[in-house]
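Every protein chain except one is present and positioned as in the full complex.
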Amino acid sequence: MARATSRTRIAVSTAAAWIVGLAIFFPILWMVLASFKTELDAFAIPPKFLFFDWTLENYGVVQKRSDYVLHAYNSIVIAGGATLIALLIAIPAAWAMAFAPTKRTRGTLLWMLSTKMMPPVGVLVPMYLFFRDVGLLDTRAGLIGVLCLGNLPIVIWMLFTYFKEVPKDILEAARMDGATLAKELIFVLAPMSVPGIASTLLLNFILAWNEAFWTLNLSSADAAPLTVFIASYSSPEGLFWAKLSAASTLAIAPILVLGWLSQRQLVRGLTFGAVK
Amino acid sequence: MATRQTQILGRSVTAPSVLLLLAWSLAPLAATIYFSFTYYNLLNPASGQFVGIDNYSYFLTDPAFLASLKNTLVLVGSVLVITVVLGTLVAVLMNQPVIGLNIVRLMVIAPFFVMPTVSALVWKNLLMHPVSGLFAWIANSLGLHPIDWFANAPMLAVILIVAWQWLPFATLILLTALQSLDGEQLEAAEMDGAGPFSTFFYITLAHLARPITVVILIETIFLLSVFAEIFVTTGGGPGLATTNIAFLIYSQALIQYDVGGASAGGIVAVILANIVATFLVRLVGKNLEA
Partner (left out) sequence: MASITLQGVRKTFGAVEVIPGVDLAIEDKSFVVFVGPSGCGKSTLLRLIAGLEDVTAGQIRIDGVDVVQVPPAKRGLSMVFQSYALYPHMSVRGNIAFALKMAGMNKAEIDRRVTAAAATLNLTPYLDRKPRDLSGGQRQRVAIGRAIVREPKGFLFDEPLSNLDAALRVQMRLEIATLQKSLGTTAIYVTHDQVEAMTMADKIVVLNAGRIEQYGSPLELYERPANLFVAGFIGSPKMNFVTGAPAAALGAATIGVRPEHVAVRPGADGPRGSWSGRVTVAEHLGSDTFLFADTELGTVTVRAAGEIGLKPGDSVRLIPDSARIHRFDQAGRAIRG
């Protein structure tokens, strides 16, 4: 019976899924459209959906503001730096946990996970004072450090779950073949885990890019990434919707692409392997 | 199982991560605990004396604390209900035969990748603006009175924004879980005479129980710390209407410069989060053994 009506069913479920998908995506779409409008059209009531004077003017303005480029650069350096450093620290640790476990490995892994659950606001005060006293406030290095440590547990966990899937035999074979740990990691484990390492890199880059607690509280101008730059539109410039939209579009477009590329790994990374 | 040599090597390469995380998790926490027992105001040079539990009694009896605790619970609870219920429905829908599923999937997960400050501002201005926002225009076209979201229903506005950001997360995890549901189990239920609704309740929902728990726990941990969305939309207001604990501590520390009080609040937040974290860690730990 169900099979006889499958054609109708596909039509119905397809239509429903597309409507739901478009509804969820709509705010982003609307923002992207607004970024191509003049400020006047962006405000227009009734709203102009497609028939307006398409313009790239907003992007031009955003580009010309040199600080946009600076903030984008900050975002790249901070998110990239934090992720790469975390990866370098985490790869050997994840190797050890996956292939040379001790009685304490399980406890260590769970403890690392629990550090991720500490609400950042609980340590905001000492971190702020520490940053102020050692002169790290509003520096890229300071944010790289904080975001690197913040994401380290996720990086270790993700790598651990990927490394677990590499057969132990192969690493033992490498050991029999005389590979030192460094060579074992570089020539055997890393090349075999390229997809896993890549998605770990990608997801943590995204998380660091979008991080909006430490960046808002520990940076203001020189080191401020895009999260802070966009937040600066909240009051006075909030009236310039088209420009806000253009800046926002530029801030999220690259990450949206990376996110779409890493979507399959997202579940695994964010649930610490609890859902595969 | 490995040789002692390997284990020693393993321990030494794990050490940097462990030490860094230890420092990262303990040092600031210890400082927070210390500050929470002292009088410490950034504007007052006569700071630093030990005041016992004064900060705690001040923070816990501050009407703002109770309000923010209530707001935190309302925010977390509402977003959880919305994302889990809608997430389940959307996931079930996406698990049907759908033409162009990959594109639908991309659209559905997109909000998760939008940085919090962007989503908050886009919602606040382009959609929820009482005059020029799209929602106001829709309300007007339907002959209704547009809502001035951030004046009359500020908490609801924040909840909607945050729920929009987290709906993809719930959907994606539940969809992944659904796809791992054994097709033969569904066919067996069909053979046993179960209709679509009993199948959904007895088989599908039962299968989703665990992933839903995971979604709830993980979202709770992040939702307890919602900050940027409030920071750029309402600034905690009007009054205290949208001040959650995270925002209250922030304003205590960096607006009122009361380090001691903010630290006491921070410890309260840590304790709240730990209650949830205990459950999550136990759940993940169980999975680790399997």
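Labels for the chains are A and B, by order of writing; each one numbers its residues from 1.
In this text, a contact is a pair of C-beta atoms (placed from the backbone, for glycine too) under 8 Å apart; a residue touches a chain by one contact, two chains touch by 3 or more.
Quantities reported herein were computed from a predicted structural model and do not represent experimental measurements.
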Hidden partner chain, touching residue among A:29, A:88 or A:173: A:173
Touching residues on chain B - with respect to the absent chain: 1-5
Residues of chain A (touch criterion as defined above) contacting the omitted chain: 167, 169-170, 172-179, 183, 187-188, 191-192
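Following the convention adopted for this analysis, only the chains that are shown with their structure count from here on.
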Centroid spacing, where centroids are CA-atom means, of chain A and chain B in whole angstrom: 16
Residue ranges of chain B in contact with chain A within the complex: 2, 6-7, 9-11, 13-14, 16-18, 20-21, 24-25, 27-29, 31-32, 35, 90, 93-94, 96-101, 103-119, 121-127, 131-132, 134, 136-137, 141, 164, 167-169, 172-173, 176-177, 180, 210-211, 214, 218, 221, 224-225, 227-228, 231-233, 245-246, 249-250, 253-254, 259, 262-263, 265-267, 269-270, 272-274, 276-277, 280-281, 283-285, 287-289
Residue ranges of chain A in contact with chain B within the complex: 6, 9-10, 13-14, 16-18, 20-22, 24-25, 27-28, 30-31, 34, 42-47, 89-90, 92-93, 95-97, 99-102, 106, 108-110, 112-115, 117-130, 149, 152-153, 156, 175, 181, 206, 209-210, 212-213, 216-217, 226-228, 230-231, 233-234, 238, 241, 244-245, 248, 251-252, 255-256, 258-260, 263, 266-267, 270-276
